[in-house]
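Below is one structure, written out as structure tokens, with a few remarks after it.
Every protein chain but one is kept in place in this view of the complex.
All chains are identified by letter, namely A and B, in their written order; residue positions are counted from 1 within each chain.
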Amino acid sequence: MKIRVPKSAVFSILSVLAALLIGAVIILINGENPVTVYYCMIVQPLSSVNNLLNVFYVMTPLMMTGLAFIVASKASMINLGLEGQLLLGALAAAWVATLFPALPWYLYIPLIMIIAMVVGALWGLLPGILKLRFGASEIVTTIMLNYVAQFFINFIISGGYFKHPDIEQRTPYILENAHMASLSEMGTAMGIKTFRGVQLNAMFIVAIICVFLVYILLEKTKWGYKINAVGLNLKASTANRMSAKKIMLCAMALSGAIAGIAAMGEVLGTFNGVIEGFSPGYGFSGISVALLGRSHPIGIILGGLFFGIMNQGMMYINANTSVPKDFVKVLQTLIIIFIVLSPYFESKWEKFREKSSHAKEAKAV
Amino acid sequence: MIEFIESVGASTIRIATIYILAATGSNFAEKSGILNMTIEGNMLVSAFFAVLVSYHTGSALLGVLAAVIIGIVFSAFYGFTAITAKADQMISSLAFNLFATGITAYLLITFFGSAGATPRVAAVPEVAIPLLSEIPIIGKILFVQSPIVYLCFALVAAAYYVLYHTKFGIRVISVGEHPVAASTVGINVHKIRYMSMLIAGAMAGLAGAYLSISLSSQFVKNMTAGRGYIALSTVILGKHKPINVALAGILFGFCDALQIRLQQSSVPTQFIQMLPYVVTVIVIAFFIGKDDNPAAIGQAY
Partner (left out) sequence: MSYLLELNQITKTFGDLVANDHVTVKVKEGSIHSIVGENGAGKSTLMNVLYGLLKPDGGEIILRGKKMTFTSPLDSIAAGLGMIHQHFMLIPTMTVLDNIILGYEIGSFKLNRKQSRKELEPLFESFGLEFSLFDTKLGELPVGLQQKIEIIKALYRKASLIVFDEPTAVLTPQEIEEFFILVNKLKAEGKTILFISHKLNEIMEISDEVTIMRAGKVVDCVQKSDVNEEILAKLMIGRDLVEQKVTFRENNNEPIIQVQGLETEVKLGSTPLKKLAFEVKKGEVFGVAGVAGNGQTELVNILVGTQFPLAGHVIINGTEVTRVPSHKRTQSMAYIPEDRQTEGLIMPLSISKNMILGKVDLPQFIRHKIFLNFKNINENAQKAVNDYSIKVSSGIHDPLKSLSGGNQQKVIVARELNDEPEIILAVNPTRGIDIGSIEYIHSCIIAEREKGKTVLLISNELSEIMALSDRIGIIHDGQITKILDNNGVTKEQIGFYMLGGKDEEKTGEVVAG
């Protein structure tokens, strides 16, 4: 059986290889051995089932933000404000999760998520409205609003308005009935030691469902058709009985909503609240994941997996070498740079092949 | 009161210089049709190298030179991506900026062993201009500054002259407005765009050096903190006209100066820190209206 690999996938892989090559040079600056570092980064996270499960945990917020980016970009809105939407969604969730001790978890957690989504959606709508009403470029406003969200959270927590009584720079612990148990905790509760240290929780499944739902939405429904149409040709859509503004705003709101719950696994699981600076830039990594996955939902899962492995691998790099943890970020951005460059190399490659085939023909004659 | 005006005025000019330098340079790139969001990353990387070179040579001047060179190299890479490879300019700008964040943090640890900031290094001193600095109020505000600030004034004037009164200038405008038309009269669109991009890079490099070894004397992780994006907004608010861009830079500089000043008041710091970003959003939304970008901005040729 012959499996046809799509060309775009080939160039995604080549981009990764090129980035790894330059990454090796960067590792050498630090005086470490690239082979060791890459072994730690790629092989270690996959060396056991539990390690892999933790990769799933790490990739969850990346898949969500990647998905959020795709939804907006399909309607030609560039949502660089995922980080801010994620943070405010997280803060709202952390707050609601301290309010209702009597609610059963199966009502409480969905309620928290809905509120986080609403908050994320509103924060995503804002730049959308500013763009459509006033023509303000969403590129600038979304980035600025990230800083505003960041400082707002610091203000709320450090200002003492919503702060853990004893621990600095974090919100109070959330209620027991709002907690998403990790596999490790579930195991302990049941007396099984197999999953010790596995932080994976149900948010991963939520993320996979979201990917699936977004795929259905974009490819199989009339709304998806409209989002695509508006994104690909605004003028034609408006002239053909579509309310482009409404559709773009909806896409921004949905994007913000998805970003709003992106970090639920962390907030309701691992951290039991919000810690200042808890997001290592999930928002921007999500954009990278979306690009690596070529804006396709399946690609999101693969891209998220790859970035998850790298992020998880960073832990092992840290433990075994002196390479700073920012290395992974550098590598990930290099991958994106090569991906945006890949169409250029693709066309060069096509031309080269054409030429060499012409040359062969000429020889044959 | 006079003391207050003097100190806020002087710090307005001091901070505005970052925006004006970066924006004036970037305006060339934008005028030539390149969407240049890489100011943020460019300033960050060059700020780092300014400190690195100053640290090892003990010379602030060499630090500044190094930063300008790094700025040019950085913009050359972005230029290749945007001009030759015709890649999506928004996404690649973003990637370059994130790369800058990562690589400076990485090199900070590698070369200085610190995750937060470098040691203090030789910095560009402030120079009071004789006579002029003695003018009441204005003297203190304008003429007791870093030499880079004076250079910045000169560069704004030069940018105005070059853009409107030289051969290069009208060619820059033509390739940004209508690259096909420019090419039919034999103008090499790519060459003009590369030159414009390199000017932008050099000035962002200078702005980066100014940030790290003139305004301060060290590099702090992520020290640009969105200022590159504010510089981008400065270009938009200044409607791509050099003099207006400089005035817009002063407005943003004033916001920042006020913010720093207000931090000494009773309002919570984090709230005050939001100010420049909120102002940027408001300005972009309410005071710009339909932007007057060059017609071909962001379009590869």
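Some notes on this structure:
Keep in mind that, in the parts below, contacts are C-beta pairs under 8 Å (C-beta built on N, C-alpha and C of every residue); 3 or more make two chains touch, one makes a residue touch a chain.
A quick note: this is a predicted structure, and the numbers were derived from the prediction, not measured.
Shown chains touched by the hidden one, complex as a whole: A, B. Residue in contact with the omitted chain (choice from A:194, A:243 or A:322): A:243.
Touching the chain that is not shown, out of A:161, A:212 or A:225: A:225 (per the contact rule at the top).
For subunit A, the residues touching the chain absent from view are 220-223, 225-226, 228-229, 232-233, 235-243. If you put the missing chain back, the residues of subunit B touching it would be 165-171, 173-174, 177-178, 180-188, 295.
One rule holds in what follows: only the chains that are shown with their structure count from here on.
The geometric centre of subunit A is 30 Å away from that of subunit B, both derived from CA atoms.
Per the touch definition, subunit B reaches subunit A in the complex via residues 37, 81, 84-88, 90-92, 94-96, 98-99, 101-103, 105-107, 109-110, 115, 225-226, 229-230, 232-233, 236, 268, 270-271, 273-274, 277-278, 280-281, 284-286, 288-291. Listed in rising order, the residues of subunit A touching subunit B in the complex are 26, 29-30, 78, 80, 130, 134-137, 139-141, 143-145, 147-148, 151-152, 154-155, 158-159, 281, 284, 287-288, 291, 324, 326-327, 329-330, 332-334, 336-337, 340-341, 343-344.
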